[in-house]
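Pasting in a structure now, in structure tokens, and then I'll have a few things to ask.
All protein chains of the complex are present and in place, except for one that has been dropped.
So that you can tell them apart, the chains are marked A and B in the order they are listed, and the count of residues begins at 1 in each.
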């Protein structure tokens, strides 16, 4: 992992698309950037058509000019490779390089992102322009890093083209070795799907019924792999000429098709784009999840918030404008959770195109606007936080996040369509967020021994090796909480032998005889410590082989059966929650879990978020008040934003933020 | 109709897919089958790829082995032809044999059932393997019957391929003789659709507006016909070598695309697959409908429940597990309604593939499970019912069920999208089910004179010939109840001359001047015998030409007009109900109808089902308590399940079942 490459403290800026504007606007732009404290902008992300004007013909003049202008004004450049949107001439020359949907329809031009990531023509063109850019700007002092492509997997991940089919067969051969391996992994004896020749293996195009889930799980892996191969090819092309660190912007919050654990291993710097889900009135919780996930896939290192929005976006059903102060709260939450750079899409709102209603640092309304004033203010705030750069977040627990399991659980013909991996992850996360407990996300393959508490909210797919690790984790003293519909299948979506959850029976002291999904809108109940807990969606028929029954079903299909169990195993404890309480309902369970794990939840006022980053010489408490009320929280030190001393109690006005050097 | 071919009493077993398991599991399987009382399994249904490993190359070794093993253990085999799922090599060799959807997209491989049923290549391949199987197993003592294909029409019925187009033109020539006949039948003078050449007649592919309904009705008939032709071709191929009776498993409950009246004429034994609709909390009523329909299309003869589930299925939005005892109740209800065999999909739950979450006789949890214990118990119960085999159900009334009318009513651009043929059928059926009246379903072409009561809940399409029969039925003393939107069109979806319902005016003494659909959520009312009946969805403007007005609209668009009428015609009575009460609301009408028909409803406790089968020497009362309360019902004889004498009152505990030899 590379340390951050720009000079100074926290990076501040955004995507900058000068090609949409005349020269006189460029000069205004850089002046206003300086006013706002901008020190890093991303350039060139959608500029292919204007850089390579026809095949092999490059025009770098305008790019030279703007990069020089930025440099002259002390603004560093994160230089994009424009490969997320090949030009019209490319698809006219190589129509076979278009991505194709499951119905066999090749994508049309006029939007973006329509290339087949398996197309040799696309890869050749993408690496050529990446290489040419690297050759030209390898030594430009303004260019501090490379921004390869944009948001891999969006809008197109899956591709059913002929090029994809050929690549798919190669990938399958590499994964499964031979057809026996493939047939076994996919269970092709079912429905007469046995393959006798590689030539017969096709892409999972539109079919009359549900497609083999083993095939579809591999297809998700392959799709992710192909995208990453494109990234690696561009990185390699850049590395032939240039040494600046390389990133690509993830979409932790929005796109689940990329296994960010694997992606993070390929980049020099982890970066993420984050957009609030406007319909969620507590979108700050989703933000915290995304930020923690981004940090976690990067091994806890600082990262860059490559894009977020100053106010509304434009692509949701209803694009809610941010309230006054909300942009700063969002930014500080990212920073508190490890971001060393706070960037936006985009610097100046564009007048044309599909995203003209997306907010920007400089909105359509211009400088005399709430948004620009807050942008300037945020720039000033971040300027006071330079010393936070490089510090690391302090966490107390881990929640498992495994893309392969999410992909597998998301396939069709599951016991209930109300099952949702992200729903359960959010519910447990929200419980901990409200309890002031900072977590890391973790992959089940990784060493978890440092965490006193590990939660597995949605580990539908769990290999025997992973289960063994979790059992050992508990045995060695850890506290493990497992939610329902976990440890059901192996890496090929094959049901584990011996019944659901069997691989975790050592740690949990229970296994699952039968799933008991509930009807739509049906409500059940669990009695737990004398408290009646409403639950819905799901119950299970548990076979208790060693655990203590903590909660029992009193209503619903599982009535009379065990619902929540606690198992002493070795030096640790394994909890199992076989039904769906909401985050509030989880409180009763988690209070007891915290006690087992030796974790003391913070007693924060409702809506207050507090995270600590640990630097070489100090801790930094980042505190955010999402409520409208003035609150006080315990803290001791100096508020870096105001310079005021904090003696015991930090007062945060409604909507306020603080960063206290402890 | 063939008598049942297996030795012993009631058949018990399920689909068995040994190709998914290693040899040591086979041995465990047959041992457990014996423990459970299994005496019949269906083998080979999805085994094409493993039997014909490449074109014309057959491997029967494994199949020989398992059939011998089953035979050795006294288990009979219902041998499947695996033609519902051709192998990958088949589609690679004959890509033109893929079914094509209305958009022209050929179906992809990876699920099942993607063959064009009009493809010569498919038919050749299907009859070849069916013939080879018959040649090999014609004389095997274990193989007692043939199970051709699987669930015809699911997942693919309609096919817009070139092969289908050619077959379609041939079928149309056979049906309509010449183009004049076609143009007249379809009314092609409308919208300039006149055909001057057979070459111009295409399949009803995606069009910019609503397609000619005469064409679409014929398309439904053609689709059904092509499937049946495939069945007949396989049957013929089998008959060249083998004499065991032939069946194919219907889907009376789920798939309306096959005219089961016509299908039943082609099979030696009628069999049906039945899966509860999990969202329906009284799914036992839907079960009873399907069972009665299956028996009825087979002329009242005993039939086989070829598949049902021990607990949840896997393909519905929420797959509700069966409650303890529910599997037995379901099984006995099928048996009570004429089934001589109770089989399941499937014997052992599969670890891989799209249906791994489907329950099985031997679940993932293994033998130490509620499900397996109930399976063993059910086997024992059925073992005590051998003497019921061959007896016939006693019914008191008939409900008309006509696929052609259902197809026609289901086309687009009807007066209201709230009209539903199956909805009305269920409503009237449910009324009779609650009143303890056992019914047959009947086709309007058939002789109905044996029934004191005939109900036509949804006879939108009624030919003049069929109407004349119904008029004669009433004249001769029958009681007929007709629900709204009936006798609207003829066999080509042409509106009858003289106004809606005119063909039944003799029997009913009314006709319909205008339909009066109601707005969404609007509620109207009918006053009937001083009782205020809530109705919705539909009212009509009746012209009463002879009937007595029994109910009058007091709210809704028909306010002040006749709603329910009763007409004396000859020696019988014709009732017309022009609006939609629910099953409860129908009580007021049906009480009077029963009196006209001389039927005395049983006064059963709520949720109790009682059906009688009549054997050579005894009647068998099958009684099922779907409620949770203990109930008593009148009965006299011996409970075959317990051996206890029943003297006057049969006591059924909540959820209990009994079979009383009367």
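Here is the rule we use: a residue touches a chain if its C-beta (ideal position, glycine included) is under 8 Å from a C-beta of that chain, and two chains touch if they have at least 3 such contacts.
The shown structure was predicted, so the numbers you read here are calculated from the model rather than taken from an experiment.
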Identify the residue among A:96, A:355 or A:387 that touches the chain left out of the display. A:355
Give the residue, chosen from B:417, B:465 or B:584, that touches the chain omitted from the document. B:417
Which listed residue, A:13, A:341 or A:363, touches the chain dropped from view? A:363
Touch as defined at the start, partner being the missing chain; which of A:184, A:262, A:321 or A:568 qualifies? A:321
In chain B, positions touching the absent partner: 102-104, 186-197, 199-215, 412-418, 492-495, 497-500, 512-520, 541, 543, 557
Can you list, in ascending order, the chain A residues touching the missing chain? 17, 19-20, 46-50, 53-54, 82, 85-89, 91-92, 99, 101, 103, 105, 107-114, 155-156, 278-279, 281, 311-312, 314-315, 317-321, 323, 349-357, 363-366, 369-371
